[in-house]
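Mind having a look at this structure? Questions to follow.
Every protein chain but one is kept in place in this view of the complex.
And then chain A:
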Amino acid sequence: MSATSADTRPGRTTDPALRGPVARPGSRLLHRMVWLRLSLLLSAPLAWMLLVYVVALAALLITSLWSVDSLTSEIDRSWTFDNFRTLVDNEVYRTVTLRTLGVAVAVTVIDVAIALPIAFYMAKVATPRVRRMLVVAVLTPLWASYLVKVFSWRVVLSEGGLADWTGFGSPGYGLTAVVITQAYIWLPYVILPIFASLERVPDSLLEAAGDLGAPSGLVLRSIVLPLLVPGIVAGAIFSFSLTMGDYITVNIVGGANQMLGNLVYINAGAANNLPLAAAIAMIPIVVMLVLLTAIRRTGALDNL
């Protein structure tokens, strides 16, 4: 680390006075100027962030203000709010937005309801051995391809499929099938953050509450849940945003329904109308921004 350690290396000890100024003016400059050192260090990751996130979002916004010339299918780069006007005027976009929001909320509620007891068992009840096995069991589905899982659900929910055998009957392809499939697929993303935040709840708190005579329901409500909020919020953000953007599941098990992602896909792919696709893509982004701002206000993000 120090200058002497470098100088003691063979072949480098000839004449420090001569070598110094020639070999390392850069080092000395950077050593003196903390600001320069820091900016050089951070510029690459920052540039990357800027390119991948900020520039992409800005490009999306700008594109949504353009239009497409129907004859040449070239993009017309003059400013217009036509795309957003279409979104507002046309009833179908409202219906699809509400449908997408409904599915996302349903998936999130179901996932949180399933994840809470599983995570609690994993973190507080199970022996370390069982806990390790459960963590592996929760993570394993993430190794399987998303498409394989969705197609499996398609087979399960089909006529005469596994769901029919159980006696409950299959809901058939439609929104219910989408909610079931998405809830299954995003479940690990909800269990893990809740599990992580449960692990941080000290056992001593639970024991103290028990010693003071609190029934288990009260312990859960007044001690565990408040400490869990950040984990639940993190998991809910995952499942909500992932469902908002999905378009493959609804294509495979959603019957004749479409969600926002499908509208983006058909406009970007089939219609070659990138500006309208960009405008539609702004809807989930705006929804997520509003949601995150609201959550931030409650302070739930502070402890993430």
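We adopt the following convention: a residue touches a chain if its C-beta (ideal position, glycine included) is under 8 Å from a C-beta of that chain, and two chains touch if they have at least 3 such contacts; residues count from 1.
We adopt the following convention: contacts and distances are computed from a predicted model.
Per the UniProt record, the chain missing from the shown structure is "Extracellular solute-binding protein", taken from the list "2-oxoisovalerate dehydrogenase subunit beta", "Extracellular solute-binding protein", "ABC transporter permease" or "ATP synthase subunit a 1". Residue in contact with the omitted chain (choice from A:W66, A:F120, A:W153 or A:Y173): A:Y173. The omitted chain makes contact with just one of the residues A:V34, A:V136 or A:A256: A:A256. Within the complete assembly, residues 1, 6, 27, 30, 40-41, 43-44, 47-48, 51, 68, 70-73, 86, 90, 92, 95-96, 154-155, 158-161, 172-173, 251-252, 254-258, 263, 266-267, 269-273 of chain A touch the chain that is not shown.
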